[in-house]
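Subset of chains shown; positions unchanged.
Going by the order they are written in, the chains are A and B; count residues from 1 in each one.
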Amino acid sequence: MKRVDVSIVMGSDSDLPTMTLAGETLKKFGVSFEIRILSAHRSPDDTARYAKSLSKRGVKVVIAGAGCAAHLAGVIASNTILPVIGVPMKSSALNGIDALLSTVQMPSGVPVATMAIGDAGAKNAALFALQMLALKDPKLEKKLSGFKHKLLEDVRRKDRKSYITFS
Amino acid sequence: MKRVDVSIVMGSDSDLPTMTLAGETLKKFGVSFEIRILSAHRSPDDTARYAKSLSKRGVKVVIAGAGCAAHLAGVIASNTILPVIGVPMKSSALNGIDALLSTVQMPSGVPVATMAIGDAGAKNAALFALQMLALKDPKLEKKLSGFKHKLLEDVRRKDRKSYITFS
């Protein structure tokens, strides 16, 4: 069985275009992951069983994306002591404010680390997972420093390109 | 083991003052119920096991009250085909709009019948349960007709009492 550091789960295959961004980010850093579709509401036992198995399988972090009454991250968090990161999907009539509140407003005792709604949230979930893993992985820490520097260089390059002065 | 027609569950004992209103309403109609504290996030296995047992025990309807990222009704609905009524608690910084959206915005396939935020919602959850049970219980149907008439008489009495005319 292959090593999996990060588990990426989502409630529906319609979340794939967004949640795949989390996988792509992990790939760039060479961190292992798996992508699973598990529904808090339609496959609750599978989800609970999966959540409970994670720790034993050596998984370190879970990223869970869901929309509407987004319970997936909360359900996983209630079945593991691994850190769970929640990504609210934009997929509802309310543009994701329902998913954001359903994910972030967890009661005392069972935290879900919530990211921004949609694509930025999915990418940041991966980065946050990497930041956690880097706590005991100096190589990864170095890569993250490099990434942070690249972010800086990107802004600087765009700044030079867009620079306008009028006087 | 005693007969239980309606199961009233809530996520925390801080929900008792509101959710007890549901029990009191059922009592007035002579319908059996039990009140349980079960947390989607802190006692997930108990909650799932309880939800799965309901049908076999002869329970007909579930009323679930929860606040914040209110997942309780959804978790129960995902573990039973009994009708589940959700009551959003007012208990958060956001006055229950988070609980409302977490309860009502369920994805296709797993409905939760959502009531108003807070006390009115708890009472109406019981009434809605009674309306369902009355579908095969002519005596209960009659009591509900009587209740509806009493609502009318109450309004009429208040109307007479408050009636003012100025000319």
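The rule is short, and it goes like this: a residue touches a chain if its C-beta (ideal position, glycine included) is under 8 Å from a C-beta of that chain, and two chains touch if they have at least 3 such contacts.
Just so we're clear, the structure is a prediction, and the values are computed from it rather than from any experiment.
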Exercise. Give the total number of copies in the whole complex, keeping in mind that only 2 of the identical chains are shown in place.
Key: 8
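Just so it is clear, only the chains that are shown with their structure count from here on.
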Self-check item: Inter-chain centre distance, chain A versus chain B - centres from mean C-alpha coordinates, in Å
Solution: 35
Quiz item: Where on chain B is chain A touching in the complex?
Solution: 11-12, 39-42, 44-45, 48, 67-71, 74-75, 77-79, 92, 94, 97-98, 101-107, 109-110, 112
